[in-house]
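Before I ask anything, let me first share the structure, which is written out below as C-alpha cells.
Only a part of the assembly is drawn; its chains keep their places, and the rest are absent.
As written, the chain order gives the labels A, B and C, with residue 1 at the start of each chain.
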C-alpha cells in the first residue's frame, strides 16, 4: 500500500485567520523570528494498488473537485516513499 | 466578607457575562478578570467561561493557555484554588494539563446545540457538593470541539478514582469516550465540563431549568465554610 | 507604471477607459464626465462604477422603494427611518432597538461557507454601526429541491457558515426559515438579519462633520477580497507582473469581528466617535463617500496609509476591496489617543487615514498625489435611477385560473391520514432541528424563545424583563400566484408569529429577493410586491425601517419565485408572560381563532401531494390580523392561554403536530360544524386540517380561563371555535384517524437528516 499526500493551503491572497492567530501568539510564547504563518490541511491517503500515472491523475482530480475548494485553496499532490 | 469569584475574559470568550450573572445569582461577588491580568485580584475561585477564545484557532483553548492570566491560574489551581472550566474553559484546562486528556472535533463534525441531560457522578468536588451522586440534571450543551479523548490507561484511572464527574445521558452528543461530559482533578478543586451550567440558572432562560445553579451555590458554600 | 492622477486625467481627456467592463452604461459614464468636468481617474471610475451598481445604488428598485417612506404609517416608535445603516425603534424604558435583514445570495452559491458567514458578519456590522450591541441573529434561507445533489453541497456549507460565524460572535440565533423549492436551484437565498439594542442617547449615525476631525479605519487589514471586477482597471493602469486574478470571494474572520464589536462598544461607551460607518459592499469607496456626503464638510484621505494584507494592491483595488471586519470612524482630535488605546486593548489595528475638511470635496491622495477629487454626494447618492418597464406577465392569468381547489382530495380517512403524514414529513414542513441545532441559541443568557417557536424572543433588561421578539417569513409560492397578496401574506405571517409569542409588533425590515429587473415580468412582480408591502404596513401601522433588495436571482431566463422576506420586530414588557407553542398540559382546551375557508392555492398540500402551483393564494384581511394579534397579546398578558401557534403552510394539522411534539402531549380534535366540505368524503375534515386560510392561530386554554377567554373573543368579534383538547399520546381527529405521537415524531424529525447525510 502506498501513501499519497495532498496538501491544501489557502491561496496566498486569501485571508488566513488561523495562521495569523498562530503567528500573533508566537512572540508571547517567546518564539521570535517567524515572519509569517499559514495554516492548511494535510490529507494522507492510503492507496490500494500501484500509484501509477493513472492513479495520480485520479487523485489530482479528487483533490481538485473535493479535497480542495479551488475558489479559495491551492493544493499539491505528493507520493510518499 | 464576600466571596469573590473571578470570571476570565479572553479575546473571543462569549459566556463570560452569563458566568458573572450565575455567580451573582448564587450570591457571590463576580469579579471580571482580563486575559492580560497578571494577578488574580484576590479571588477565591475562578471560572473559565465558554466561547471561542482566540477564535479557537489552532486548537480550542491552545492559545489561551499561554495568556498572561493563565499562568497564575495554573499555579494557584495546583495550590488548591477552585477552578471551573466550562466548554472552552474545559478545553483550556486540558491544554494547560490541569486536567488529563484532550478535546477534539465532535465525531459528527457539526456544531451541536441541545438541551442535554447529564448524570452527576461525583458530588464531592468543590463545584458539585450541592448535587447528589447519581442526580440527573439538564443543562444546555453547545460545542464544536467537545469530544473528550484520553488513552485507555488515563480513562481507567479516572474511572477508578471517581474522577469522571459528569456523564452524558440519552445521547452522547459529540463522541466523547465513555460518555464523559466532565472530569475533576484528584483534589477535586479543578473541574471541567462541556455543557453549560451557567445557562441554566433562571427559570425562563435557556432550557428553562435552574439545574446549573448548583455549581455556583456549591462553590459558594464551600468557600464560606473554609 | 503611471499613476492615474487627477492632473493626468485632465491632461489626457481622451484616454480610453474600461467603463463598460466595470458595468457602467454609456450615459452613466457621460454623466460622470459631466459631474467632474473631465474624464474620471481610474480610482474615481472604480468608485462610481461600484457605487452606481445595482447592488449599491438600488437603481432599478428605488422608484418602488420610495413608497415605504411615502406610505409610512404614523408611528411614534420610529426613531431613525429608512436611509441609515439600519432603522431604529423605541421599545420603551429608554431602550431603542435596531434591526435589519440583508441578502448574501450570490456569494453563498459560489462558496457556501464563506458566503453565508460573511453575510452574517456584514449585517452584524450594520447594526453595530448604529451604536447598538448586537443581541441576536436570524437567517431566512431558501434552497433548491431538497433531494437535488447541489443542495447537499450548498445547504451544509451555508448552515455551517452561518453557525460558524454567528456562534463565534456569541450571538444567539433565534429564528429564520428553511424553504426548499426547485426554483431556487442555482440561486439559493441566504438572508441574514440582526437585532441590536441600545439606549436612546447612544444612537450613532454615519456622518462626517467637524473640519479637523480624524477619519480612522480600524479592524482587519485590507486585502484583495471581492475585487474581481476592478482587476480590469488594475491591469489597464499597471504592469502585468502582479497577480491579476483577485478573489471574488471574501473570507471572514469571526474572531476579529468579535473583537471589533467589543472594541466598538467600548468606544461608544466613552462617547469617542462623532460618526461611524461599517465597511461592507464597495468597502472604502462606500464608507468615505457616504460619511462625507452625510456630513457638513468634505474629506481628505491618504490612501497609502491604509494597512494592507497584500502590498501589491493598487489604489483602485484598495478603494474597492470588500475585506471583512472593518469599520470607519470620525473622531475629534482630542479623542484620538483614547480611541487608539481601546483598539490596542482589543488587539484591533487602527489607523488615521484622513480628516474632515472645510471644503465640499472628497479628496483621496496616493503618496501625495491627488487621485480622487469628487463631490461625495454624486458618488453616494446620485447614481442613476431607472424606471424599468414592467407588465403583468402574459402567463399570470392562466396560472391563477389553474385552481388548486380542483385537485383530487383524499377519498377516505386512511388516505387523509397518509397525506397528513406525508405533509409533516415533507422537507418544507419537517423539523429543521438538524439545521438549527448547529446554531447557538443560548449564548448571552437572555434567550427566552428560539427555534422552533413562532418567534424568537430575547430579554433586553434583566431588572424589568423587557424583551423583543422577531419573526421572519416569506412564501414564494404565494407571491408567484399574486405578488401583491404574497407580500402581504409574508407580512401578515411574521406579524402573527410575533403576536402569537405575546409580543406587540412594532416595525418591519425586509429583504426583497427577485429575478432580473431587466425582465418586465420580474419588474412587475417587484412593483406589485413592494406596493403590497407598503400598503400592508400602512394598514397594520408597522413602518418599514430598512431592508435590502437582491435582484438577478435567476439562471438564464428562469427567475426564482418572487420572494419578499419580511422580518417583524415586536416588544414585550415582561418576557415572563411570553407564550410558547408547546401543548404541555393535559386537559387544556384547544381553540381555533379566525375563519377557515377552502384555500389551497400555493398550499403545502398542493405542492407535496400534487406537485402543483396554481390558483390564488389565501385571502388577506389585515384588520382581522390586527384583531387576532390584539387578542393573542392580551390573552398572553392576562394569563388566559398557555400556548399559541399561528397557522400557516400546512394548515391546522401542521400547527397542532408541532405544538404536540414540542410539549410531548397528544390532542383529540373534533371537526367543527359548518366548514365548507368541497363535496368529497373527507371534505370538511380535509379543509379543517389542511386549508391555509390566513389570520388564524390555535391556542391552548386552561379550563379555568375558558370563559374569560371566549368572552373576550366574543366581545371583540373574533371567531373562536373549540376544536379539541390536549390529551394522551396520539393526535386524533375524531371520526377520521389517529396517529401516535411517536409516528408523527419519526415522520417529522427524520426527513432532513436523511436528506443531508
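Here is the rule we go by: contacts are C-beta pairs under 8 Å (C-beta built on N, C-alpha and C of every residue); 3 or more make two chains touch, one makes a residue touch a chain.
Note that this is a predicted model, so its numbers are computed, not measured.
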item	value
Copies present in the complete complex, per labelled chain	A x2, B x1, C x1
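To be clear about the criterion, only the chains that are shown with their structure count from here on.
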item	value
Comparison of B-C and A-C (more C-beta pairs in contact)	B-C
Geometric centre distance via CA averages, chain C-chain B, whole Å	36
For chain A, residues contacting two or more additional chains	17, 21
Touching two or more other chains - residues of chain C	253, 255-256, 347
Chain A-touching residues of chain B, taken from the complex the two chains share	54-55, 57-58, 63, 66-67
Residues of chain B defined as touching chain C within the complex	11-12, 14-15, 17-18, 21, 50-52, 54-57, 110-114, 140, 142, 144, 196, 198-199, 201-202, 204-207
Residue ranges of chain A in contact with chain C within the complex	10-15, 17, 20-21, 24, 69, 71-72
